[in-house]
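Here's the structure we're looking at; comments come further down.
One protein chain is absent from this view; the other protein chains keep their places.
Read from first to last, the chains carry the letters A, B, C and D; within each, the first residue is number 1.
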Amino acid sequence: MFLEIQYINKSFGKEQIVKDLNFSLAPHKTLSILGKSGCGKTSMLKIIGGLLKADSGNIILDGNDISELEAEKRNIVYLYQEDLLFPHLNVFENIAFGLRIKKQKEAHIQSKVKEMLELLELEDQGQKMPHQLSGGQRQRVSFGRAIIINPALLLLDEPFGSLDAGTRQRMQQLFKDIAHKFKITSLFVTHDLKEAILMGDEIAFMQSGKLKLYKNKEEFIADPSTGVQNEIGFWENLIPKGQNII
Amino acid sequence: MFLEIQYINKSFGKEQIVKDLNFSLAPHKTLSILGKSGCGKTSMLKIIGGLLKADSGNIILDGNDISELEAEKRNIVYLYQEDLLFPHLNVFENIAFGLRIKKQKEAHIQSKVKEMLELLELEDQGQKMPHQLSGGQRQRVSFGRAIIINPALLLLDEPFGSLDAGTRQRMQQLFKDIAHKFKITSLFVTHDLKEAILMGDEIAFMQSGKLKLYKNKEEFIADPSTGVQNEIGFWENLIPKGQNII
Amino acid sequence: MKNKEKHIGFILFVVFAVLPFTLAFGYALLYSFGVIGIVNEGFTLKFWKEVFTSSTLGVSFIYSSVIALIGVILSVSLALWIVLKYRESFGNKYLSFIIYMPLAVPGIVSAFFTYQLFAQSGFFARLSYQLNWIETAQQFPDLVNDNWAIGIIITFISLLTPFFILLYLNIYKDERIEELSQLSRALGANKKQIALKVSLPIMLKKSWVLIVLYFIFLLGAYEVPLILGQESPQMLSVLILRELKQFDLTKISEGYVMAVLYTVVIMSATVFIFSRKKLRNNAY
Amino acid sequence: MRISLKPFFLSIMVLLILFPFVYLLWLSLSADWSFPQVMPDYFGLKNWKALLISETGLLRSFFQSVIISVSVGFTATLSGFVISRNIAYHPKKNTLTLLSYFPYIISPVVFGACLSYFFLKLGIFGQMTGVIVAQFMISFPYALIFFNSFWGEKTKNMEDLVSTLGGNRLSSFTKVLLPLAKGMLLVCFFQTFLISWFEYGLTSVIGVGKVQTLTIKVFLFIREANYFYGALSSCLLILPPLVLMYINKKYVFNKLT
Partner (left out) sequence: EELQDWKNASWSEIKEEASSTTVNFMMWQGSPIVNDYINNYVKPTLKKKYNITLNISSGQGPEIVQLMMGEKQAGSEKGQVDMVWINGETFFQLRKIEGLWGPFTEKLPNSQYIDLNNPFIGIDFQQEINGMECPWGINQFAFVYDSSKTPDPPKTLAELETFVKVNPGTFTISNDFSGMTLLKCFMAEMSGSPDGLDGEFDQQKYDTLSAQLWDYINRNSKYFWKEGQTFPKEHSKMDQMFSSGEILLSYGFSEGGIEDKVLQGLFPKSTKGYAWENGTVLNSNYLGITYNATNTAGAMQVINFLISPEAQLKRAEPSGMNANPVLDISKLPAEYKTQFEKITARQYGPSLDELSENAIKEPAPEYMLNIYEDFRTYVLEK
């Protein structure tokens, strides 16, 4: 498999935050991860991204053991819950950041960033500063900045948590398109049932540090503990009697 | 009707924020109000609460025209989007605030606040300071503080906007119980379709300053512009073929 | 690699922030026991006994504390009053710069200015003379180098009030007191109740650490009491320096006893503040 | 209708604030001004000319003060910024912060008196270097405490972000952290500059009267009862902070307190 996580454990003091984490993911796939607040999702992503040291366990990416590698050498980008744009750089420079770090040629940077801006439908926004953008636009810049450096793996931590319903829907679509186009492999953490179902090729559920992967979506939907059944019940009940919508 | 809003208009500069607001609400009922960000929901609530002056129009509460009354004399409580607790007072004193302002007897205050704490399932939290509480707990204190003074009308501005799904669900239930027990009349602003349906006896939709009231829930559900149909479609599709859940 | 860098930072911290203080304290301690010092003859408790049997240090401590306390309380009250009453006016472009101007005036100049205005031959005394309120300079009330430290307190107030005004303007904004006031109105509170039960307590609670810190600063103030104080009693820093720089070389160690005691007191005060609240961004 | 006292009160306040500035300037332009006159006999540029031509050394003091304060402000701000990061992320953060409060709150003049032996030992007593080092010792803790709040969750996340985007520690400092902290750096510089610029007691102890900064001059003039020169040097002392404040207006006003 492309990504293999083997027996990762992590404790803060006495509290074990991540327990025997074990899973693998095929390339170009997205794994949705659901779970209550505080169950350890962020900690897990940070360990994989190299921002937090695990107590034990291995991370194999594309056949290489990267467990001991520093974050900047892993080629994994971690995207925060809030869109963390560099406030002192404009949109263009925010997206170009990773390329500049890698000291790429100016002409190359110009063309790649412009392409990315187009893809994100931000052609005219290149010169704006982050605070002049709407939430959705900020989130798109944040995506572009991550994807432009072609990371092997993308870690998304509730990327749409702070967006309103409409924007959120559009962003979900955009992400699916981009993920497909760039053949991105990613872990997608979310609180939202619907989003998890929509975004993931596979779905997992985390509970007090333990991650449970479902074989397929059907198994996930059928599991009453996920809350999908409740949700279906609620909406079905709204259908006026005797009326059939589908 | 208990609350009657007549021809209220409000502009900021040239922009008209609230347009010809006209509706009424029976006592002990909750009106859910949906609407996009920036459409004028908060402004409307603040006008009713006396925190913002309308350009024209009348507000009749329980038969009295309160349009010219000051906020502190209207007996209407406006609850902010974020839970705004007094940072220098503990939970008990936050809830007791309105009673102390009214200079009620100490014994009376003690018993009423204790009762309220119990109702909010915060019996043991009375001595904690606001920053020591979780989001849900803070929201509950904020409710208790408003309800304890027996307001004629409660204005709720996205009260659960910042809570996670589980907490949100529990808070919705709690609010329904309390509203019933205290016979509360309220306007309930939310972004969330499901919440609007759950909480409201009636439902309204606001769009660029104009408020549209639905005759009943059925009409609301049937209106394709509300998005309810979409939602129903999504969840119905998840039901594995040939399986009947209900 | 990463660790090395971490250690260098830590070592620099120790060298620049911890070491000087430790050395100074250690030196004063050894000197106070007569262990070092050119005219000293080895370990002795006599300097400590001497300081404890004389009332000079105690009197100075009380005197300094009272002055610092009055200075801080008056400054804070004035600032609170101005902010609560005239808050909106500070939005004005000119006023918002003018209000910062006093921060450009150092204590030594402020003290000098107070002296120029309030001395018995100062500006106000001259005005009073011209207005025939007084006939001789001696008739002008004693306001500098005086018994009640009025000059010192006036200067402290002029130094601290602008600072506290700015602080409270910011707290007002950060703590969203405007919104809390609105909420209080909705809960039935009138203006006075809002001020007394909401705005004031929140501002005081948010600023008490700073108030205590400023009290400690005033306790150790030097230039202002040096210029405006009297010869006895003197404020702590002035007293300690006088003892350290005195003619009688055999008594210099008593100055170090006082320095040690003063340092221990303010260290304890800091530890106390820390135990009550995590100090974060309180460097002002 | 009640009459509003507000405009009246505000005018008084503005006058109260501006009065010292005007009065000191006026005093610096005066001479021969004995009691009980309200106006001086001489009013003109005499004192200011003396500043430029005489050997009082005022101009020299001015430039010496500028060099000292800029050095102190600059080194304290930069080192404070970098080192406060180590403190903020240190497991014993609270203890370390407490330790940095001690040199910050102690009376500088007492601190200096107890330290002078070591300055003598190092051979920097009575030297400009010594004064810079001494003033650094009280402004550096200030800078540490000042930047404490910069290194929060959000900044940590920024740093993490830079490293997942492939940047090392150096690039995270130069490309993100320093630009991010620009406003705070300016304010911290302003404040540490002022600590140094206003410092009297410590400077007089460590400088043994040899390093005559402007504050030392002001005090000398006050002591010899030469109030006109006192006012003149006070003006010189107030001017640079005012200018700095005006230039930094945007940042200072938002972040100072």
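Just so it is clear, contacts are C-beta pairs under 8 Å (C-beta built on N, C-alpha and C of every residue); 3 or more make two chains touch, one makes a residue touch a chain.
No experiment lies behind these values; they were computed from the predicted model shown.
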- Visible chains in contact with the missing one: C, D
- Message: Out of D:47, D:212 or D:234, which residue would touch the omitted chain in the full complex?
- Response: D:212
- Of D:81, D:102 or D:125, the residue in touch with the unshown chain: D:125
- In the full complex, subunit D touches the hidden chain through residues 32, 34-36, 41, 54-57, 116-117, 120-121, 123, 125-126, 208-210, 212, 216, 220, 223-226
- Message: Give me the subunit C residues in contact with the hidden chain, please.
- Response: 36-39, 56, 59, 120-121, 136-138, 142, 145-147, 230-233, 244-249, 252
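In the analysis below, only the chains that are shown with their structure count from here on.
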- Task: Consider the two chain pairs B-C and C-D; indicate the one with the greater count of contacting C-beta pairs.
- Result: C-D
- Query: In whole angstrom, how far does the Cα centroid of subunit C sit from the Cα centroid of subunit D?
  - Reply: 16
- Task: Could you give the separation in Å between the centres of subunit B and subunit C, each centre being the mean of its C-alpha atoms?
- Result: 49
- Task: Return the residues of subunit C touching two or more other chains; collapse runs of consecutive numbers into ranges.
- Result: 2
- Note on the structure: Each of the following residues of subunit A touches two or more other chains, namely 70
- Drawing the touching chains as a network, do you get a line, a ring, a star, a complete graph or other? ring
- Query: Across the complex, what residues on subunit A touch subunit B?
  - Reply: 36-37, 164-166, 191-194, 197, 218, 221-222, 228-229, 231-236, 238-240, 245-246
- Task: Would you pull the subunit C residues touching subunit D in the complex into a rising list?
- Result: 2, 5-6, 9-10, 12-13, 16-18, 20-21, 23-25, 27-28, 82, 85-86, 89, 95-110, 112-113, 115-117, 121, 123, 125-127, 129-130, 137, 158, 162-163, 166-167, 169-170, 213, 216-217, 219-223, 227, 236-237, 240-241, 244, 255-256, 259, 262-263, 266-267, 270-271, 274, 278-284
- Query: Which part of subunit B faces subunit C closely enough to touch in the complex?
  - Reply: 49-51, 70-72, 74-78, 80, 84, 86-89, 97-98, 100-102, 145-146, 149
